[in-house]
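Up next is chain A:
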Amino acid sequence: MFFLDTTPNTSSYMIAGYTVAFVLIAVYLVSLIVRWRNLRQDYTVLKSIEAEEKEKAEAKLRTEEEAADAKTVKSRRNNARSKSTAKKKTAAKTAKSKTTSRKK
Partner candidate 1 sequence: MQKKPAALITLDILAVVLLGIATYLALVYAPTEAVMGQVQRVFYFHVANAWVALLGFVAAGVAGVVYLVTKDRRWDIIEVAAVEISLVFFLIAIILGSIWARPIWNTWWTWDPRLTTAAVTELIYIAYFMLREGIEDPERRARFGAVYTLIGSASAPITFFAIRLFRTIHPVVIGSGDPGAEGTFAMTSKMLVAFLFALFAFSVIFIDLFWNRIRMGWLNDKVEQLKLKVAR
Partner candidate 2 sequence: MATIEVTSSARPASKPSFIKAVWAVVQKDLAAELRSRELLSAMLVFSLLVILIFNFALELDIKTRQSVTAGVLWATFAFAGTLGLNRSMAIEKDRGCLDGLLLAPVDRSAIYFGKVFSNLAFMMIVEVIVLPVYSVLYNTNLFLPGLLMVILLGSVGYTAVGTLLSAMSVQTRTRDMLLPILLFPVVLPVLIAAVKASNGYLTGADISEIMPWLNLLIVYDVVFIALAFMTFEFVVEE
């Protein structure tokens, strides 16, 4: 490297250097922003799916409970009916047995 009287004009390299630096920083920032946005979107979508599924599960649970309730109400009614018919039957039977011999 010999010493010149005038300084060499290397400004084109300087410009190239700074351009590269800023461009790369910008590219990284943009990638961060884009990835962040995508993640936000994914998050909201997934949250809504999660909420949906939760609702579905709850609704299912509710209908199951109602069905179970209905069943128990039904069976209670049936029991009551059958009990009353049974009562009637046994009443009739005991009435019968009073006149005829009873089988056990």
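Candidate entries met the following condition: all candidates are chains of the complex that A comes from, given by their letters.
The rule we apply is simple: a contact is a pair of C-beta atoms (placed from the backbone, for glycine too) under 8 Å apart; a residue touches a chain by one contact, two chains touch by 3 or more; residues count from 1.
What you see is a predicted model, and the numbers here were worked out from it, not measured in a lab.
**Q** Pick the candidate that touches chain A in this complex from 1 or 2.
**A** Spelled out: of the options 1 or 2, chain A touches 1.
**Q** Give every residue of chain A touching candidate 1 within the complex, in rising order.
**A** Touch list, chain A to candidate 1: 1, 3, 7-11, 13-14, 16-18, 20-21, 24-25, 28, 32, 35-36, 39-40, 42-43, 46-47, 49-50, 53.
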